[in-house]
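Provided herewith is a single structure, encoded as structure tokens, for subsequent inquiry.
Note that this complex is displayed minus one protein chain, with the remaining chains in position.
Labels for the chains are A and B, by order of writing; each one numbers its residues from 1.
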Amino acid sequence: MAKLFLSLLTYLLLAGSILATRQASWQQGRCQISRINAEEPSYTLRSEGGLTEFWDHNSDEFRCAGGSLHRHRIQAKGLMLPAYHNAPVIAYVVKGRGIFGILLSGCPETFESSQQQESEEGRRERFRDRHQRIEHFKTGDIIAIPAGAAHWAYNTGDEELIVVALQHTDNAANQLDRNPRSFHLAGNPQQQQQQQGGRRQQEQHEQGNIFRGFDSRTLAQVFGVDEETAKSLQSENDDRGHIITVRQRLHVITPPLTREEYGRRGEEEDRPYNGLEETICSAKVRENIDRPSRADVYNPRAGRLTTVNSLTLPILSLLRLSAARGVLYRNAIKAPHWFVNAHSFLYITRGAARMQIVNHRGQAVFDGEVREGQAVVVPQNFAVVKRAGEQGCEWVEFNTNEQAMMNTLSGRTSALRGLPRDVIAAAYQISPEEAERLKFSREETLFFSAGERSQRGRVASA
Amino acid sequence: MAKLFLSLLTYLLLAGSILATRQASWQQGRCQISRINAEEPSYTLRSEGGLTEFWDHNSDEFRCAGGSLHRHRIQAKGLMLPAYHNAPVIAYVVKGRGIFGILLSGCPETFESSQQQESEEGRRERFRDRHQRIEHFKTGDIIAIPAGAAHWAYNTGDEELIVVALQHTDNAANQLDRNPRSFHLAGNPQQQQQQQGGRRQQEQHEQGNIFRGFDSRTLAQVFGVDEETAKSLQSENDDRGHIITVRQRLHVITPPLTREEYGRRGEEEDRPYNGLEETICSAKVRENIDRPSRADVYNPRAGRLTTVNSLTLPILSLLRLSAARGVLYRNAIKAPHWFVNAHSFLYITRGAARMQIVNHRGQAVFDGEVREGQAVVVPQNFAVVKRAGEQGCEWVEFNTNEQAMMNTLSGRTSALRGLPRDVIAAAYQISPEEAERLKFSREETLFFSAGERSQRGRVASA
Partner (left out) sequence: MAKLFLSLLTYLLLAGSILATRQASWQQGRCQISRINAEEPSYTLRSEGGLTEFWDHNSDEFRCAGGSLHRHRIQAKGLMLPAYHNAPVIAYVVKGRGIFGILLSGCPETFESSQQQESEEGRRERFRDRHQRIEHFKTGDIIAIPAGAAHWAYNTGDEELIVVALQHTDNAANQLDRNPRSFHLAGNPQQQQQQQGGRRQQEQHEQGNIFRGFDSRTLAQVFGVDEETAKSLQSENDDRGHIITVRQRLHVITPPLTREEYGRRGEEEDRPYNGLEETICSAKVRENIDRPSRADVYNPRAGRLTTVNSLTLPILSLLRLSAARGVLYRNAIKAPHWFVNAHSFLYITRGAARMQIVNHRGQAVFDGEVREGQAVVVPQNFAVVKRAGEQGCEWVEFNTNEQAMMNTLSGRTSALRGLPRDVIAAAYQISPEEAERLKFSREETLFFSAGERSQRGRVASA
């Protein structure tokens, strides 16, 4: 079953790469990548209703892999103001719940109120608001945002909402340079850079309110309002930042949703889906990858992997990105492997793991522990192995191909398994019996349990 | 209707970007683009039958957007000699009429004479010429020329023929560097660079006659002619340049065409077209976008926009370019917007406009007037607003995506329209009533009339 899945994954390479992710390679000098680090965010952008922490997109590995990683921490009642980016964004909800909207010019405002609305200030005269689709999201959701599409989010829960997101600037959708750019439709983001640790001065993730570049008279005219209202678009004296706190209740139109319903709704995502029934206006942009029952690879004694790619979430064809959620139990190992067609941005959501990443010279460019809250970049083709610590390890990974494909080095579906025994014996100068053991000892596929038994005999397969 | 069109445009993003324009981003240093200028051509290449004026492709904005813009001025009886380029070219006929041919090796010579031809020198012995398809073109035509395809043009009218063209070097079809290159099959283009204004010394658009690189004995052999004729291919002593004047009548085989017929032919372009019936040899490469009745967006009090993309002219899928023709009436405004997936090269064909272009920091990188004969580059994602002057404004724009998509900031299909009222109120710290006005005041879509009425109340929609 797991093997079937991997075969499928493999097969998809053909289809997937034809329409494939095209990321221009980083050509200013070489991408030597002689050393990779487990990184934490290097600067913080604070605002009234929360903060955003940015990984240094100019570090060697992030620059070479062409991505910018950041983490939003949105407090209860925090509203992340609408903005769009110069590259597609794929996000994972680490904790919390909320609502979000993606604004696409020309798409209909399909959410509309048909009754009287009560505002805080009292009864209003049959005002009927209408706006584009709004979606609920919660822990474990992957959210896909196309390049150039404005979006906003609001924390509807009682606890902090934490979202980690990759902005993939080395993407076909970005025709300018590889610097991450964010265009805000509101607010006045100020970059109160806050160095964590004594690292070098770095360029910031640049962003601002685009209305400030227009003059207020023009804005008044194009919006058909008076100049004072137009000026409010520019948020000149607004020091709340890019995440604000909404003091009063935020009225938006959403389908009613109880806690149980929400849970059930999650299950309904498994409805048959043919990939043709959606337009960009009604495209599914969210998928939950936390439920164990959704796993694509599962070993009850070692862990599981849940992937989301352009087959399960078709809009990822447009983003040319995919993601996976991994869970490794205590001391379990994810088989050594390499990604054939993607870089992989790993973020640890819980626990810790020891990882080794090996380059084409056979050098370990990373050999160390990576802990909750840290991120590691695994460049395309580099070999990697991961062993969970005493607490196990959970992570999310963003991969720079809509159908990322990995090859394993050991286990039941590995490259070595595909080699004739005698080639193995000759290659490694070992006896045919040792070659057999190398090939066949590990019957598991991708996740290896920590038990001593498995080191010698055959173990139950994944 | 206009809304439906925009929805369609939006929807196409999905399909279009999957096969999407892949232009490598400019990676030598950053594309800061802290200042954009309304540019005029910076050097001129003169020849006997006309001249070509080049915009400086090394200026920041042209370099970052990866395109080279030029304008041909071909005099009556001027023949632009055959040449091919290292990148696809999309051209717009600003003025005049003529014929042109695109030469594709292996395509049949489908135009053939079946009767006696009369030459100027008297009756000839039943010579039957045959050659590849020739097309008529006139003011308002968009012409698409694939990378590496040789082409030529001839002014059949009595007045100057003016064509403005974009050579998109940052295109998937160009595998070498991003410098524009032109390979001439005839003539001896000399670059009599003529600085306009005191700007810095710049690199020229390099071009030459490729036959000069072969030795004449080889040419004699491969063409099966004597060496003297072969030498004429190299045009060594030819100082007429790349556009020559044909003193006598130029005999080519074309279907007969009266002025009225030509007009009617233009209408016939609207024939049903399924996109499958053409091969590269019979591909439609021309479409007129001047007729008001062809408009895609139309507001009788403000202006109109006519687009041509890979759906209406399928060969643009190959070029990964599209174009649009805009007309703004006196003082009318094109809604503030940004292009999601394309850079836009604007050329003003008549009148003038005041434009503001805003980057991701909220800075106006351009705020000024752009006049007839000038060009402006609007980088991907940058927000832009345009207001016509007292004489109105007409322009053509070349966009670096076969299905360029824009998002508007105000108007009936705008991003703000898609936001809930309360999000707007919270974001801009305004009252719900002001938020409503921001959302709903402008009922027009893309073109806003200048009337005072429209600043407050609802106006007739586009």
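A few notes on this one:
Just so we're on the same page, contacts are C-beta pairs under 8 Å (C-beta built on N, C-alpha and C of every residue); 3 or more make two chains touch, one makes a residue touch a chain.
The structure presented is a predicted model; accordingly, all values stated were derived computationally and were not measured.
Only one of B:Ala38, B:Leu69, B:Ala172 or B:Val370 touches the chain withheld from this view, namely B:Ala172. For the options B:Ile36, B:Cys64, B:Leu233 or B:Ile289, the residue in contact with the chain missing from this view is B:Leu233. What chain B contributes to its contact with the hidden chain is residues 19, 22, 24, 26-28, 79, 81-82, 84, 86, 101, 103-109, 119, 124, 127, 129, 131-132, 134, 146-150, 152, 154, 170, 172-179, 181-187, 206-215, 218-225, 229, 232-233, 235, 238, 244, 246, 250-253, 279-281, 283, 315, 317-318.
Touch with the hidden chain on the side of chain A covers residues 3, 6-11, 13-14, 17-31, 64-66, 170, 172, 333, 335-343, 356-365, 367, 379-381, 383, 385, 387, 400, 405-411, 413-423, 426-430, 432, 434, 436-438, 441-442, 448, 454-457, 459.
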